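Removed: one protein chain of the complex. Kept in place: all other protein chains.
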Amino acid sequence: MLPEQHDILWTFMTIMLTVFTVIAFINVIKHCREQEGINTKLWGSIFGGFVFISFLCTRHMFTLVQGEQLIFIWTQVGVIFLLLLVWGIFFKSAQIEDQSPPLIRAAFFWLVVGLLLAGYTNWLPQQRSDPPPKGGAQISGDITMEDYAEMGRVIVFGAKQVAGQKAIGKGQCPLCHTFDPGDNIGRCPNLFGVEERSHTRVQEERYLNEPIKVGETDPASGIKKYAKTGEDYIRESLECPSCYVVKGYGKAGDTKSPMPVIVKPPISLSPIEVNAVIAWLQSKDTPGDFSKVTVPLPSAEDSAAQAEEAPAEEEGDKPIFVTGTEDIQAMINTLGCPLCHTIPGVEGAVGELGPVLHEKTNAPNRIADPRYEGKATNTKEYVRESILDPGAYVVMNEAEGELFPDGVMPQNFKNMLSVEALDKLVDFISNTEAPPEEG
Amino acid sequence: MKINKKSIGLLMLPLILLGVFFLPSTVFAAPQPPDGVKKDLLEKGKQVYFRRCVWCHGVEGGGDGPSAERLFTRPRNFIQGTFKIRRTDSGELPLEADLIRTVKNGLPGSAMPPWGEVLSEDEVIAVVNFVKTLVQDRSFDDTEDEEVNVQEFGQMPWSVDQGQIPGQKLYLGIPQADIDAGREVFIKNKCFECHGGEGRGDGNPTMKDDWGFPIVAADWQQCWNFRGSRRDPYNPFNIVRTISTGLNGTPMPNFKEQITVEDRWKLAAFVNSLCPRKKIDKLTNKPVTDFLISSLYTEGEVARSVDDPMWDTPDHDPNWVTKPKDYPGTLNRKHYIAMGGQITRGERNFKPKVDNLWVSSRWSPDEKAVYYMVEYHNRFLSQDSEYKDAVAIQWPGKLQDLYGAEKPYFIFGDSKKPVDIWKANFLAQDYSPTNPPNEKGYKLDVSVEEIVGHGYDALTAKETAPTVEVVDSIFKQGRVKILFRRSLETENKETDIQIPSESFIPVSFMQWSGRNKEKNETMAISTWVYTILEPPIPDSIYYMPPIMALIFIGLEGWLVWMTKRTRKMYAEGKAK
Amino acid sequence: MNKTFISFLVFVGTLVGFHMGVFPIFTPKEPTWVINRYVYFLCIIATLIIVNIVLRLKPPISLNALVVWSLGFYFYKFILYPPIPWTLFITYMMLWSIGTFLFISQDEETFREFRKPIVKMIIGEYKLARIVVFAALPILVGFGTYKALIPKFQEPVELRTVHPAPPATTRVHGKTYTLETQKNPYRIDEQDKYQKSFPFLDADKQEYMKNVTEGGTVFFQNCHYCHGDQLNGLGMFSHVFNPTPANFVDPGTIAMLRESFLFWRVSKGGPGLPNESTPWSSAMPPWEEHLTTEQIWKVILFEYWYTGWHPRTFDDESSIVGVKE
Partner (left out) sequence: MLGNHRKQFWGLPWMFVFAISVLLIPSLTDTAYGKEAFAESVFAEEAFAKEVSAQEAEAAAEGEPEVEWSNDVFYKDWEGNPLKGIVSGYPAPELEDSDYNTYSFAPSRIIIWIANQQHLYFGSFVLAVPIFCMVIEFIGIRTRDSDPVLASKYDKLAHDLMKISLTAYSWTAILGGILLFTFITLFPGFFKYMAGIFRPVMHVYALMFLAESGVLYVYYYGWDRMSQDPFMKWVHCSLSVLLNLIGTVLMYLANSWATFMQAPGGIDEQGRFLGNIWHVIHSTLWNPVGVHRILGNIVFGGGIVGAYAAYHYLSAKTEEEKAHYDWVCYVAMFIAIFGLIPLPFAGYWLMKEVYAFRQQMGITLMGGIMAWLFIIQAVMIGLLFFGANSYLHNSMSRVAGAHRYMKYCKFMVLLLIVAFTMWMTPHTIVMTPAELKAMGGAQHPIVGHFGVMSAKNTAVNLMITCTILCFLLYQKANKKITVPWQTLGNCCIAAIFFWAAVNIIFLGVYGYFLPANQRVGLSVPQVSSTLTTLFAGTAINISMFKDSESYGEIKWGTQSKVGTYAIFMLAISFTWLMGLMGYIRSAVRLFWHVTEVVRDNSADAYTLTIGEAGKILTFNTLFVWVQFIIVFWVGSLTGKKAVEKKEAVPEGVPVPAQQQQ
């Protein structure tokens, strides 16, 4: 319980005390009616007054919080003591010889036992147990390199890794990249052994000159090509994918990388996160050995400074979800569509991994394609189907003369979209068409 | 009164027994051959040795077991047959009984534990006999070249009956005249050359033992660390024995010839009088740590000099020994804080030079400031400005964020809960360890560092204006005194602790010995203790007791009335 | 009345006499079977019973109740040694008071008899008693108030869970260990077979003793400062720290735990503890910073070998072992 919250027991106690005053009032009235010669008005108004005061006390109680409540209830107990005293005087003056009814005695006994038990628990030393921080091991000292690399792993794969499923974290890397030897989905380089390669790569002739020379600025990301060390190389690949394109994985004669700039929207990793990913990349091939990691550990100031810039650092854990209240640009960016698709009308959506989305014109053709086996009969249905079940129809990549690879597009959009969001998205995409100059 | 006498008589009983115990030594005063090795026990002794002792004393008994390097004092090297605690003459082999006693009781102040609580009598005898065979340079069986003379120490000439502590004798009440006489003996025999002017072992920094390892003289004000003092640390006999027999293998000679037995007892009385009486924890043979440092409420200003009578504290624990004289103001007390090497994080310190601090405190609401006086014994200070001596008080940085018993990590805090450290670095002026005893003491050049700790490797100096000051300090005859002062509240609420009165605040202490090359996390450290700024005695103490008594009288009246009424109702049959 | 008074005097006299005169004799440094404080307590009870029987005093129930209650108090306060913490003392006294109440209220008659002198005192049949008691009580209350108002401080009590619940897994040196199933890789044989073997001497001959020797070496280079040469938690620095270092000889520590639990505790040390175990004041280092995984396992092996305890196993595991043999 927080100190500013209410303590239910004390509130209950005040209510019960008020009930007690009512019982006393009824008892007094009963006696007055039974016996002649008692000043009913006087005693009735006195005890009625007690009821009233008690009621006011009870009302007042609701506005108090814990510590105040406890002090307050003592004052009310004082009122009750006064009531008992007056009650005694009443009996004495009216010469009534009556014992308190068993109900009162039993209730008193119960109250005392109950409060004693509560008191006993409060007499013991108190300790509150807070939940561990979300998403990972508890770090009571400083962060270790191991934790840091683990943070990188979470950025790549997400906190919940489930065997046999392609888990995708905030970085969305596994959409294209693979990380195990022999595993290749053919779209982007397999990152197994990237740590070793990074050192030799920066020496390569081809690296130094293609597609741009070291020291020149890459127009897409605005970053000057600078890598001298392995660490630099990896960071550069993340921040400026086109600074060097691995043979066979680029567009336009391997000069332009299809990879998005990772420090910009929609992925927007912070420098600390980028370093974490690098730490993971450098250490992933040698589990438990962090000697090859060259990035520095973040200090408290780093993260504090970063927290000011980008408040939500924990987003890595959160599943992506759009509710449909966002505007369409934000929605598409959140979902990460621009990574792969070129979508007219969406700024920065120039991805080339997947088909260009000119669905107003394309969709009818697709439905008419003899290869098409889906259930859609119109554009909207087709778009909806393509989002929810991307494998239903795989589009031919006209430029390359082969099918776009199946299975790259995430299958789980149905978990990321609310109904409104889906409708909104379908509406928008169904109306995309090639810009006028092309059409 | 009668009863008191009776219990005194009962106290005498063990003393008489003690006398009876030493009787045999006078009987066997003549030279005799050493106690030979009992061959039949060797196998058993070996078993015990290789299970229990080998870890420190080594396979060959050379005092070079796995732990030896990290121990100060090093484990005994048996090969030469030198043993410290004996009743035989200097240089002679010990009696078997001496060795047995050592093994059973352990050696306080070193790593040797009391084995009598683990091993049976038979096992102890067996292992002692086995150890005898590890002596290579001499032989316990050599009856021709070896002889032992068992010394006689006489009997303690006083009855000591002052100060009562359950289960522990304090040996107070020796006549002052004898103590003064002992002091004369002390000066005459130049004990101060090694043990220092006030007996804190600060006489000679260059001593080495027979094997060439550095060694220091005993600090007489910490008699619980005397070897051979276990279970009875305040007994002057321990001192008499050591004076009489010397400590083989160390620079401590015997004074059997120079000092008569009577004078040895007087010297012992003097040495003994220096040691403050505290409750000794039976298990560890160290004084019990005070876990609460109460800061005394002081009206007006607190004295800013360590010599001011306001900072006088009785040597002995006032709980057990009544104060000998009136102190100005209210009696303050110094609290014993045990210190240990920081052997947890980073560069570990296995051989700390200081194993306790004495802390006393006062606070003044008028000044809105609190004072902590930290004093400790350190035989020699550093002269190296890179390795300054230092002592620090550590506080939780954000007291208000702690819930319940929660505290920051006790070694420089942790990433979530910072600590606020007041560290005083100092070098003594015109000081050299080899100087003769200086009764005036040395002034200290103190610089105060205020540090925020987020872990031992994440320490940052505060950039705000300094708030902690060391108002006075001195190093005198092996004792450092540092008086810290800080206002209760500061402007920097972020990293400075704001000290409330009347509530328990965790606090811990750190100490660095420059001569021991201690720096950063290589230091001595205490655990968290509490401090509290005691409130003044409230005014309500004058009116509340009568009020409560009056209320109670009212209750009594009510009780009488109720009982009479109920009984009447029973009598009239109105109640059942 | 007279006899009651005699009985009362006998009780007070016996207790005072015993406490002042006999108690010191029965509390020597080395307890023996006959001369120890518990025998002493039985002696008091026996004396009381015998005197009452011999003198045919038959004290009334209210006096009996008083005697029973105070004897309990005396036992918990002075006899039970070492002294118990005050929280426990209060708990025990509460129980003892309940017991005394059950004793006097076992039926209506005894209860009435118990109340009789009190009621008589209140209504004034015992005039002198009433004056004394009614005068003494308010004074006592006033004095109690005075005592309560004097500022007096004792360090606050702290609760600490000695064996907290371990996490499901722990990562040490980059490798994840599942504590539920993790075993000591060096436990290659039943340790009882090596109780007569010796470190160093047999280290060349027996693989197991080699590991024990290495573990012991690590222990005596790193751990004995706190846990002691005897593994009883009384090392050179043990008096400094709070919580005090664990005593491995005690049947309540490693004898009750599984090796994987020890592995977790040793590797993560004080800072790895959950809050209920006061991680802020445990001096236990996270040993993964100083030792290798192998060394940690060997130290654990050594600790069990040295103390002779067996690590806790679980029913299923032991039954599987049983089947194999």
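Residue numbering begins at 1 within each chain, and the chains themselves are lettered A, B and C in the order written.
Rule of thumb we're sticking to: a residue touches a chain if its C-beta (ideal position, glycine included) is under 8 Å from a C-beta of that chain, and two chains touch if they have at least 3 such contacts.
This structure is a prediction, so every number in the text was calculated from the model and none was measured.
Trainee: Which displayed chains make contact with the chain that has been left out?
Mentor: The omitted chain makes contact with A, B, C across the full complex.
Trainee: With the full complex in mind, choose from C:F103, C:Y126, C:Y146 or C:Y194 the residue touching the hidden chain.
Mentor: Of these options, the touching residue for the absent chain is C:F103.
Trainee: In the complete assembly, which of A:L42, A:V77, A:V113 or A:L403 touches the absent chain?
Mentor: Hidden-chain contact among the options goes to A:V113.
Trainee: Touching the left-out chain: which of C:E113, C:E158, C:D202 or C:E294?
Mentor: Among C:E113, C:E158, C:D202 or C:E294, only C:E158 touches the chain that is not shown.
Trainee: Considering the whole complex rather than only what is displayed, give the residues of chain B touching the chain that is not shown.
Mentor: That gives, for chain B, the contact residues 281-283, 288-292, 404, 529.
Trainee: List every residue of chain C that touches the chain not included in the displayed model.
Mentor: 80-88, 91-92, 95-96, 98-99, 102-103, 105-109, 111, 154-168, 180, 233, 239, 242-244, 247, 250-252, 255-256, 274, 276, 309-310, 312-315, 318
Trainee: Name every residue on chain A in touch with the hidden partner chain.
Mentor: 1-2, 5-9, 12, 16, 62, 101-103, 105-106, 109-111, 113-115, 117-122, 124-132, 134, 160, 162, 317-319, 415
Just so we're on the same page, only the chains that are shown with their structure count from here on.
Trainee: Once you find the CA centre of chain B and the CA centre of chain C, what distance in Å lies between them?
Mentor: Result: the chain centres lie 26 Å from each other.
Trainee: Would you kindly tell me how far, in whole Å, the mean C-alpha position of chain B lies from that of chain A?
Mentor: Distance between chain centres: 55 Å.
Trainee: On chain A, where are the residues touching two or more other chains?
Mentor: Each of 125, 127, 140-141 in chain A touches at least two other chains.
Trainee: Identify all positions of chain C at which a residue touches two or more other chains, and write them in rising order.
Mentor: 158-159, 271, 275, 279, 286
Trainee: Provide the residue numbers of chain B that touch chain A in the complex, in ascending order.
Mentor: So the residues of chain B touching chain A come out as 403-405, 409, 414-416, 454-455, 457-458, 565, 569, 574-575.
Trainee: Provide the residue numbers of chain A that touch chain B in the complex, in ascending order.
Mentor: Those residues of chain A that touch chain B are 97, 99, 125-128, 139-143, 299-300.
Trainee: In the complex of these two chains, what residues of chain A are touching chain C?
Mentor: Going by the criterion above, the answer is residues 124-125, 127, 129-130, 137-138, 140-141, 146, 287-290.
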